[in-house]
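Dropping a structure here in structure tokens format, bear with me for questions.
Here the complex is missing one protein chain, while the rest keep their positions.
Lettered A and B in written order, each chain numbered from 1.
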Amino acid sequence: MTFDPVDHMVAEATDLEHSARIGAIMNSEPGQAKGAPDAPPKMASRNLRVHYGDKQALHDVSLDIPVNQVTAFIGPSGCGKSTYLRCLNRMNDNIDICRVDGSVTLDGREIYAKDQDVVQLRTRIGMVFQKPNPFPKSIFDNVAYGPRIHGIARDREELNGIVLGSLERAGLLEEVRDRLDAPGIGLSGGQQQRLCIARAIAVRPEVILMDEPCSALDPIATERVEELIMELKAQYTIVMVTHSMQQARRVSDRTAFFHLGNLVEHGATSEVFENPRDDRTKDYVTGRIG
Amino acid sequence: MGILIAASSVAILTTVGIVLSLIFESIQFFRQIPITDFVFGLHWSPQTAIREDQVGASGAFGAIPLLVGTLLISAIALCVSGPVGLMAAIYLGEYASARFRSIVKPVLEALAGIPTVVYGFFAAIVVAPMLRNSGEAIGLDVSSESALAAGLVMGIMTIPFVSSISDDAITAVPESLKEAALGLGSTRSEAIRNVILPAALPGIAGGLLLAASRVIGETMIVVMAAGLAAKLTVNPLDAVTTVTVQIVTLLTGDQEFDSPKTLAAFALGLMLFLVTLALNVTALRIVKAYREQYD
Partner (left out) sequence: MTETSETQARVARRLASRHGAEKRFKFIALVAAWIGLVFLGVLLFTVIESGHTAILQTKMLLKVTLQESDLQSNDGGDRAQAIAGANYNAVLKRTMRETFPDAKSRSDKRSMYRLVSVAAPYEIREAMLEHEDPVGKTLGIWVSASDDVDLIIKGTVPRTAPADQRHLSDKQMKWLEGHESAGGVEAKFNTTFFTSGDSREPELAGILGGAVGSLYAILVCLAISFPLGVMSAVYLECFAPKNRITEFIEVNINNLAAVPSIVFGLLGLAIFLNTFMLPRSAPLVGGMVLSLLTLPTIIIAGRAAIKSVPPSVREAALALGASPIQAVFHHVLPLAMPGILTGTIIGTAGALGETAPLLMIGMVAFIVDVPTSVTDPATVLPVQIFLWSDIPEKAFVERTSAAILVLLSFVCLLNLFAVYLRKRFETRW
């Protein structure tokens, strides 16, 4: 692997601090937890309850999300892991019959507070969805969407820098450099998902939520995205819902197991998979249920 | 089974009947009036042509003032129904409570069911005088048969149609695109304006073309509220006449079937049919291509 093209790109980016960080990412090993063990959690929930109408989907979930690590949510279908994920960036606000009780904090500040601006919140917490959903716009416009509406870039030059930097961080720039004006939906499935990741990164969030990001992708594309996730955690806090236990074992530092709307067990990934404390966890990770 | 097939062919027979009768009578007409005079002529006064026995006189059957009048009123109507219909669909789909929707949707359907003669009555008795008086009050000369009056009422008549088609087009946009936009921190209006509307645009455009076709072919509102004077103008405050008004005027009265006036009506009818056909086909093609994109 030669670094010259990367150095070239790095030099092109207008933000020098940013380019230094790219170098740092390239040089760091995947899986290295950057946060100190005693650092406060990036996000935390206490007694989170969610109702869809009369049906309760989540029962008193209390969980810490540590900074700069990959936290995986696992569990059988319908166990509430996606519901919980969507609470973290208040995506459930869009659903009329959904009621959320309890507390969720970001850097210690309650995100369901009345004075919390949801629009602003979502610049700090980004989301990648199960099925890649690039906008029917060009690749450039897809990534530039966030910076444009939030007014993040001062001028065209800075916008270019952000877009190229995000594409590069998402590992897509090399493949699309010469066709940034091509429609985003013309890319392959794996490329589209990386485009969606680039799009999410472009607003410079601190947390990235991923809802089964690889379930619609083929194994090779999956591998690339998993590598990307492990590179990204150096800079971002990542929360990932996955139905694949192997993926959780490969990629995550911490794992939380959900069952029927309850948070059954959570801890370091190795612990959860090798020494599960709860019987339900044991049954799930050994494949007896789910 | 044979009878079923025969029944189904009535539709084709109808189309054939329409096309043949329109073409046949129009050919008779164009034997008397050169087609170039008709299509490019700037002067429309069929009454004088007959009286002076100058059936072949050039310039008496020029259809351009009718076309311009039709387009003027149709443009006004679309300027009303396009934005209002679209924004109403957006509000009902995106912002309205279930209760509001349950009241307004039936009201819009009711509006769609009102006979056009009632709209025409309203346009002539209420809207036109109101515009005339307000115009006088601010020093504008508004005709009592202004294109604006007819156009406004036609626009309102078409709101339910545009709203319904826009609603379909917007709903057809996958929910995941909206979620992606919201997840990136868009406000609802930003998500609508930047993502959903551009994605729904072909469907909405098709709907507008269909609305245009409807408005161009509309008769009663313009007969009752617009004028007979074939004035060549683009001023909405003036009285203009349309193709449909002239068809009615030429045919209601006692004259022989083969007189040039009657035949002129068929020539106008042929023109109307071709234009609306072109609009309908284009609209359906756009909508079809758009639907395939999302399947």
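Here is the rule we use: contacts are C-beta pairs under 8 Å (C-beta built on N, C-alpha and C of every residue); 3 or more make two chains touch, one makes a residue touch a chain.
All values derive from a computational prediction rather than experimental measurement.
Engineer: Sort through B:Ile33, B:Ile170, B:Ile196 or B:Leu210 and give me the one touching the missing partner chain.
Structural biologist: B:Leu210
Engineer: Please give every residue of subunit A in contact with the chain that is not shown.
Structural biologist: Residues 15, 17-18, 117, 119-120, 123-124, 149-152, 203-204, 206 of subunit A touch the chain absent from view.
Engineer: Considering the entire assembly, which residues of subunit B contact the chain that has been omitted?
Structural biologist: The missing chain touches subunit B at positions 1, 3-5, 7-12, 14-15, 17-18, 21-22, 24-25, 83-88, 90-92, 94-96, 100, 103-104, 107-111, 113-118, 120-122, 124-126, 156, 159-160, 163, 185, 187-190, 192-193, 210, 213-214, 216-220, 223-224, 244, 247-248, 251-252, 257, 265-266, 269, 272-273, 276-277, 280-281, 284.
Quick note on the criterion: only the chains that are shown with their structure count from here on.
Engineer: Give, as an integer number of Å, the spacing between the C-alpha centres of subunit B and subunit A.
Structural biologist: From the centre of subunit A to the centre of subunit B is 51 Å.
Engineer: Which residues of subunit B touch subunit A in the complex?
Structural biologist: Within the complex, subunit B touches subunit A at residues 174, 176-177, 179-187, 190, 194-195, 198-199.
Engineer: Considering the complex alone, what residue numbers of subunit A touch subunit B?
Structural biologist: The contact residues of subunit A facing subunit B are 89, 91, 94, 119-123, 126-127, 129, 131, 133-137, 145-146, 149-150, 196, 199-200, 203.
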